[in-house]
Each structure stands twice: as C-alpha cells, then as structure tokens.
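First the structure, which I've put down as structure tokens, then a few questions once you've had a look.
All protein chains but one are shown at their positions in the complex.
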C-alpha cells in the first residue's frame, strides 16, 4: 500500500514538508542540454549552473535525486516559477500518478517499479516531472539507472530525440518507465505460473503466504498503472502549445502500452484469485482424504476391538470361552466384519 | 453505520427537530471577523453581537457548537434568511455529505472523523457549513479543536487567507477536514498492517473480531468520503459569484486529496477482504493440521489396540498364548504395523 | 419477492383484471377538497358526489381503498379520462415503482412498507397516484393510517399545503411515504445490530435463519426504494404545467431523502453480507475448537489405552507381568506419554 | 446455454444453412390477412397463395413453422426481397434476441420460453419476425399455440388490432411472448420458494442439484430477456415510417413489462445465490453438529475405557485389585470423569 503520510492538521496549503522516508543521503543535480546540433551533459552541478540554460532555446533536462533539501527545491521552484501546490505534490512521495496542467508547464507524477533482487519484493519510487516549453525537470527519491540508456540515446547525434522538443523527451521518459513495468509484469507472471505448478504438484502451507504476497504486489502494481493510464490520457488531450503534432502518434502508442499493462495486471489479479480458489479447493480435497483415512481405519477396527473386548470379559459363565472352536469362530467373524466394511467403502468409491 | 433518525410521519417538511443524540450540554457561539487589514476574534458571543457583522464587507465566520437549542437556530436562520429545508438538514445529524446551492448561499454538509483515544473506535461528527457572500456559518455537534490551527492562521496578518473571501475560508475548512482523514487512514492502515503480521505469525480467535471491526469502520469511512468527493466536485462546478477564480486551483488540489482518500479507503477495503480470505484459509489449513494429527494417532494405535485386545480374550483354546515366542512375536507384528502406517503417512507427505 | 402475477396469455393490453390478493373486503372512497380559503373532508362518499368537484379550481383529493371492484374503477377512469393502460397498472399490485406521463396527468406507483407488529415481518402495499391539474387520485389496497396526519395538516387553515396545488400535495404524500421508510430502516438497522451482538456473544443455529430473513427483507426493501428513486427523478424532470416552480426545492429535498434511504439499504445489505461472512467464520472457528478437543482427548488416551491393552494380554510368557515394579513402571510410562502429548499440544498453542 | 452452432469455416456470409436441431418434421405455412373491414385466415397454404397479398394494403401475416426447408425459405426471401444476412439469422436458431433495421423492413429475433410439463425443464424456441409496411413474416421452429388467442382477437371484428397496422401486430406478438415470460417466472418463483422452505425444514443432498438446475435455468432466462429489453428499446426508437405514433404508448408499456421481467430474473438470481449460501451455511452447521456428537462421545468414553484398561492388566503386583472397595472406587472415579466432561461441554454450550 502506498504510505499515507498525513501532515499536521491546519497547515496552509502549499507548505513544503518532505513527508517521505529519506531514501538517499546524497542530493545530486544532473543536467543535460541538447538540440539537433549540440549536446551538453554534466553531473553533480550546482543550481547556479543550471539556471542560465532555462532561457536558451535548446532542451534543458535537469534531474534532481533526493528530495530532503527543501531549500534547494524552493530555489529551483522559484527560478522556474513553479506553483507551491506543484512543489508540495513533488515532495509528497505517497502521491497517486496524475497529470495536471499549470500555467505554462505540466506536472506529471508517476511510479517507478522494480523487483528488489535480494528480497524479491516489489519496490516503488515516485518520479515527478515538470514539462516546460524548453526545460524539463525530473525529481527522484534516489538515483536510478533507468535513465542511463535514455541519456545514451541523447548522446548519439543521429537519434530522433535530438530533433524534438521537451514533449518528446517527456514521452521518452514515460516510455522507459512503462517499458520497465513489463519487466516487473514478466517477473510476477513467472511467479504466478510457478506457484500454480507447485500448487498442482505439491501444495504446502507456504503456498498460501506466497499467494497472499503476490496479491498484495498486484494491488500495489494496479495502483501504479491505473491512474497512470488516466494521467497519460489527460496528457494526450491537453490542448497546449507544449505538445507538438509530431508527438501525437507516439503518445497513442504509449497509451496502448499502458493499457496493455493495465489489462495484464487485471488478468493476473484474476489469475491470483483463481489460484486462491484452487488452493482452498485443494485444501478441502485433502481434508476429505484425511477424513476418509480416519473413517476407514476407525470403522474397520473399532467394531473388531469391541468384539475382542467382549471375550476379554471375566464373567464366570461365558459358555463360548470353553468351546474348542470359539476362538477360530471369533476370528472368522472379525474377518467377516472387516471385509464387510471394506466392501462398503469400496462401493462408496472411497478407495 | 450512520444512525437513521426517522422523524414522526406526516410532519411538514422543514419542521425543525433535533434528531441527533445531544453530544454536548453547552451551546457556544464563536465569531471571527477579518479582512486583509483588521481581525476580530471573540468566543461565547450572543447572537445579537453577530448580526451587525453580516452587513460589513469583511469576512464573518460564526461557529455554533451544540445543536439542541432550536430557537437559537431558528433566529440565526431568520437573520441570515436561511431556507427552512437547509436548517432541517443542519439539524439532522445523520445526513450524508452533500453540497446544495440555495438562493444566495451554499450548504455543505460533511463529517469530521477521529479515532477515540480511549476506545480506539472511529467516531464521527457532522459539520454543516453555510457559505454566503461575506459570511460563513458552521454548525458542530460539540466543540472540536480541529479549527484551532485555522484560527491561528487567520490571526497571523501575513497569511494568504486574510487576502481572500469566504470561498477560500470554506476551502480552508474543508482542507483541514480532509487532512484529518489522512490521520484516520494512517491509523487504520497501521492497524491493518499489524493485524496482517499477527495473522501470519499467530492467528487467534480475536483476529476475526478485529477484522470485522476494521471492516465496519472502513464502511463508515467510505460513507463519509465517497459522498464528500461528489459534494466537492459539485462545489467546484457551481457557477456562482460566491466562487472566485483564484480559489479554483486550491479546490482542484482539494479534490485531488479527497480522491486520494477515497482511493485509499477502497484499497484498504480490498486489503481487509484479503485479510478475511487469509484468515479463513489459515483456519482451514489449521483444521487440516488438526485432522492429520488425529488421523495419524488413531490410525497407528487403533489397530495395535485391536491386536492387544485379541490376546486379551479369555478363550480356553488359544494356542498362541502358550507359545514361548508368542509375546515377542506380537510385539514385532505391532511394531511392523506401526512402521507401516508411518511409512504410508510419510509417503503421503503428512509429516 | 414481489408476487409475479401473470395474466392469461393473449389478453388485449389494457384489459382490467385485478391480479392482486384481495386485502380488504371493504371498498371506501374518501374525498378532500380544499384551497387557501375553504376545506371539505368527507369519508365513504359515492362516486357521484366526487365527480362535480373535478371541474372546480380547488384541489380535489379522492382516495380509493380496495381494488377489487373493477366496475367502480372503470367508472372513475372514464370520468377522469384515464388511459386503460394506466388503469391496468393501478390494478396490477405487483408493479415496480415508476413514474409515467400521460396526456394531461401523471401516474406514480410506489410501495408503502411497514413492519407487521405481530409477526415482525416486513409487509408492503402498493399505492398508485394519478396527478391531474386540480385533482389527485390515490389507490390503496387497504385503508392505511399513514395519510391521517397529512389530512390533519390540510385541516389546519394556516399550513403551507393549503396555499399550493396538486403537485405539492403529491409531494407531501410521497414525503410521508419516504419518511415511513426511515422507520422501517431504523427497525431493520436495530435488528442488524442486535444480531451482530448476539453473533459475537453466542451464535446459535437460529442466527443463520435470522440473517437469511433479514437479507430477504432488505432485498424487498431495495426493490421498493431503487425504482422509486428513479421515478422521483423522472417526476422532478417532467416538463409539465402540472409542476410549479415553487415545488422544485421540495422535490430536490425529497430526492435527497430517498437517496439517503437507498444508500442506507445498500449499507445494510453490505452489513448483512458481512454478518453472514462473520457467521461462517465463527462456525469454522468453532469447528476448529471442536476438532482440537477431540484430537487432544484421542491423542492422549488412545496410546495409553494401547499400553494398557498390551499388559491385558494373556500370554503365558510375559516376563514384565511378574516383575514387582512392572505395574508402577507402566504407570510412569503412561504419565510420561500423556505429558509428552500435552507438551506437544501446548507448543502448538492448541490450549 | 444457447447451443453454439459453428458453421464450416470460410463459407461466404449469407450462406443459408439450417444449423438448429430439427424440432418438427412438418413445415406449415399459415396466412392471416385483415384490415378494419375484412378478415381472411387460412392454414397450410402454399407459398404461391401468399405472394399476391403482399401487394394489397391490408395487413398480411404469414407464419412459417419448421425451418429445415431451405428452398422454401429462399423463395420466401426472394419474394419479399429479404437480405441474405437476415435470412441467415432466421436460420441460425442459436441467435441472441436482437432488433435490426434493414432497407424497408425490420428484423426482430426473440425467444419463446415455456416449462415442459413432463420434465419440468425450461425449454426455449427461437421466433424471428420480419416487419414490412403491410406484411409481417414470423418464423418458428415448431408450431406453438401461443399465437392462438391472438388469432382469435384478430377474428373479432371490434378489436383494436383490426384498426391498426403491422407495427401494432408486431407489438401484440411481442406482448404475448413477454406475457408468457411471466408464467415461466411465476413457475420458477414458486420452485425457488418451495426449495427455500424445504431447505430450512429438511435439507438433503438433492437440494444442491435442484439449486444448480434452477440457477442454470435462470441464466438461460436471463440470456433471453436481457437482450430482448435492448432490442425492444431499439425497436421503440427506430425512426421509420413503419412505426405509427399511436403504437408508441403500447411499446412503452411493453418495455415496462420486459423491464419488470428483467428485474424479476435478477431478483431471482440473487435469491438463488442466497439459497446456495444458505445451503452451504446449513451444511457447515450440520457438520458442526456431527463433529460435536463425535467429540462428546469420544471425549467421555475414551478416558473411561482407558481406566477400565488399566485394571484389565495382568500384573501380578497390582495392589488395588485386591482391595475390597477397589471396584466401587473405580466406578466412582469413572462417573466423576464422565460428569466432569459433561459439565465441561455444557459450559461450552455444546448441548
């Protein structure tokens, strides 16, 4: 579940408080500035180096990793004239994905999902993106390598991305993120399938917790992709000079991908529900088996024990005890009883 | 569940009857009057002191705590020309959140939710708000401290709130209330998580009642936030001179928050359903375990007891009894039987 | 469930057949005629007395109790030029609530619900209402006292109702009916709550049937309020000279009430489903308890009985039997076994 | 379930193949031709006799029973210029109800439902209706008597039907069919109610299969009425010279009836789900009872048997055996044990 981070009641709206857990001790500011002809990429820059590029016609992409320096954020916000409500949303890392139009720029918030390789758990990080006319700001909770290949594509002089504006860059970032969802989905899909195979072969008590965990991760996944689908639809339909005609087919394609992701999450949720049904059905089946074994054993031997008990009594006057064929007869009766029970259970198809 | 408070059948509409449980013996009337330049705050005022301020251009916020004095309410209603149906809604504290436009003012009804610190139970109180051109009336069932920080913000001369009209004040009140929902959600979220951990470690019979209680509280929560989302959407879209352009982005932000709250409630409802599923699955699993122990014990010992019973019989003609190796042989047979059962159960992976 | 009353196949539409169960032997025709200045109220009138009032400008409310006199109905229908399809709907008491506009008048059908005081069961009766320009006809299956307070309000010369037309009278009747729903809801709500308390304290086999009965009554309730909400919405939006501007806020208020009733029914349906879940979970929990008692008893004593059985065998060559410390040793072994089992079950937290 | 009748892959669309099961060996063509003044009704006519009537202004209703003569159908289609896709739909008896507008005529497909009196099973038959300007064709799988009363009404010179055109005739046919649904619903409703009573009094293993069968029949029913509601709505809204103004209120009434049928099916589906819930709850309750009996019997007698086993041992050195009061003491201990267990179970309210 996304952490709900209440702020103190009665604070004025737009008050900047970093409500998320601090995920990185370091705060880094990276800068990429390009157009069709030139290209500049610098890491660990200071805010002062970034600001002049805001005015140039070339695309300036400033990426901030680490959100706990409120002052830096405030300065950045002031420099690019960002509304305080937008900055507040950037800081609240428990936000749902959304797209909102402000005066002269767009705010997009979305989630980066990845599988933690050690624990196998699904982790999420919030990325906020502010898209202006020739600048684009991204805010991450901690440095991620998902943008590295994108930076390489920008490096190459002949890429399509170098010919286009910030809208295409925003698209390219969203596309990388949505592509990364499919890796997560593939991982979850494999787990779902292997769980199912395990369940049919050899269900154990661990299975239940695995299913429960998967369902929780799918719920988290769903909460990331559903609102993003809505946000991208809104992004696509915003009538703004920020979006050029040429980017439209790419956004349509992106929407197609995110719809596929949504659809897949729903399918896997159905699948995991079916798995739980299957688990419960198998458990009930095994219970039936157990009961049958008990009933068969008890029904065969309890009457026999009773017969043995009869002739274990110490009455002085028990004529059967003195008969020479008494003992073998009792054996025959017992065997008859047992066979009768066996026949009865076979007729009931219990074994 | 919200209490359903039927009034006597056939009463004319707009008849004022206080159908709620009286939560406070005291009735207090507080008054705040401010504009950008001046500020006046008085507690425990009489109605007569409030009325002149209605005509001034400054924002007058009158807050009434305690609803059982029908006469006072009627006078207030007459002084501000409130429709009798609106007053009836204010009095009926079992109302669902809603927003309704009357001639010259708006009626907003919503719920304040908080966790009772003693009992840990979720409690709710109805707040009604009447928003006029330069006055704003709020009605509470009992005095609450949620508005205290808001009053402090109004006190401060430099706050944004002092520059704005009643629409911004109404927004600020709603924002405080919605912020308070996140505290409740955070509390419920923690309980949900701790229940889940407890369930996986050591489920007991209390768990079921805890889950049931949480589900009920989420149902109450949902009934408060769902209609409020609709009410705020209506509030946002009302075309009235009461709402200024400048307040629009704040209302959008508020709607965003309440949507998040709605989404979180739904997510937690899903979570609590999953928890119930998990509980039932774990219960079924434990039952299976219990059955297995019983079946194993019974299946091993009942046949052995039968064998022992055989040679406890008192037939005179039982040749085995006289054999020197009879007793050890029976032991061997018994051990063989037991080992056979153990082998059978191991093969079935029962232990 | 509403009784489905099929009529013979192939009958022409509009054929008048009374398909309901006759609930009253008596047929009574009551008449109220009023405007701001005068007021006339007569019971047990004949049809002839009613008809002249149709032409006057004052509001004439004719109420017919008992529907089995087809001829009378036909005469009434002819006198007020009612379409045969409308009369057919009045006669079919298994109808769903609805609102339909005919040429010059409106047809409203709705259900009166009340709790039978003897049996505690929910009973329903259909009321049909035909709203003309200055006349209003109501049809009941049997005389009900729900309209008595309404008649009193009309009696009083100063009531708002005396100033208004048939649309307000129709509203007042609907308002009385919807108010009466809240009495039924309050009753069902109390039953739901007391069932829940009983379930948590001491569930028994009666609980299940109580829950089932409540669910059925809620289904019946729902079938009465859902379509009525739609009907009232249609009533509100009909563009007809029959509806005056002044009645609009009252209809909005009525719609608000019926929405609240719908919402409450849904909430109670959810509540009753949760109750059933709770019952099943508690049943499963009790089963677990029962199983544990059985398993503990059996697991402790069956092995001991086996040991006792061993030394109850009559082999001549059983050296243990002759040892002086044989008997106490067996006791020690038995106590050891029993303690071992107890320790095992404690470790499993079975008691 | 409606039979799915795949035709060979790759056949051109509009290819006429009778994919239904042949339900009648006989093919009969009936003809009714009427207007306000004259009336002609003939059975078992040949196609040649029908065709001239197509041109006359009077309403001609041709009914074909039995669909396996493709040639006849093709000739009929050619004579009335029916599109090959429409004829294909008539032949495919596994079609869902629908309404489609073709050039100059309408195609309506719907299901006739009735309860087989021998088997008590729900059976369905497809009826197709082609409504032209002054002709109407109906196609049945086998002769049905549902139209007989309709023919009688046409016979009577004074009926409303004789004054109207094909649209009213189409309405009258649909009305007969929808009326017949209420007979089926009444039958299913009675079965549902009697099942419920039986379940509460004396559930047995047959109950489950009865519920399952009812659910299947309701699913079939639903699949007939849902799309018919949509089809009738479309029929009502088609802007065509085929539909006269006068028929509109009758179509509205018909839509009202079919909505009622849909609503009733949904209600009964809910009811049957509740019944299944009730069955499972009762089964779980009975299981609990069974378990309790077993646990009580076993818990009381197993310890006693163990005590008896102790003193059945043959140790030479068992001092208790020689005590005079040994035997009565053991009895006392046993009775004490039994009473203790009984007290324990009573305290647990097990009986």
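First chain written, first letter: the chains are A, B, C and D, and each begins at residue 1.
The criterion applied here is as follows: contacts are C-beta pairs under 8 Å (C-beta built on N, C-alpha and C of every residue); 3 or more make two chains touch, one makes a residue touch a chain.
Everything numeric in this text was worked out from a predicted model, so none of it was measured.
Undergrad: Counting the whole assembly, list the visible chains that the omitted chain makes contact with.
TA: A, D
Undergrad: Would you indicate which residue among D:28, D:75 or D:314 is in contact with the undisplayed chain?
TA: D:314
Undergrad: Looking at the full complex, which residue from A:183, A:237, A:322 or A:346 touches the chain that isn't shown here?
TA: In the complete complex, the chain left out is touched by residue A:183.
Undergrad: State which residues belonging to subunit D touch the missing partner chain.
TA: 1-2, 4-13, 83, 85, 89, 95-96, 98, 100, 202, 205, 208-209, 212, 215-216, 219, 223, 276, 279-280, 283-284, 286-287, 290-291, 293-294, 297-298, 301-302, 304-305, 308-309, 311-314, 318, 320-327, 330
Undergrad: Contacts of subunit A with the missing chain: which residues?
TA: On the subunit A side, contact with the omitted chain comes from 146-150, 152-153, 159-161, 172, 175-176, 179-180, 182-183, 185-186, 189, 192-193, 200, 249-250, 252-253, 256, 259-260, 263-264, 267-268, 270-271, 274, 277-278, 280-282, 284-285, 287-288, 291-292, 294-295, 298-299, 302-303, 305-306, 309-310, 312-318, 349-350.
Keep in mind that, in the parts below, only the chains that are shown with their structure count from here on.
Undergrad: Could you run down the chains that neighbour subunit A and subunit B together?
TA: Neighbours common to subunit A and subunit B are absent.
Undergrad: Which angle of rotation, from 0 to 180°, maps the CA atoms of subunit A onto the equivalent atoms of subunit C, to the nearest 5?
TA: Here the rotation carrying subunit A onto subunit C measures out at 145 degrees.
Undergrad: Since subunit B and subunit C are copies that touch, just let me know if over half of their interface numbering is common to both, same, or not, different.
TA: Both copies touch with mostly different residues.
Undergrad: If you average the CA atoms of subunit B and of subunit C, how far apart do the two points sit, in angstrom?
TA: 26
Undergrad: By residue number and range, which residues of subunit D touch two or more other chains?
TA: Residues 312.
Undergrad: Which of line, ring, star, complete or other matches the graph of chains that touch?
TA: Contact pattern: an open line, chains touching in sequence.
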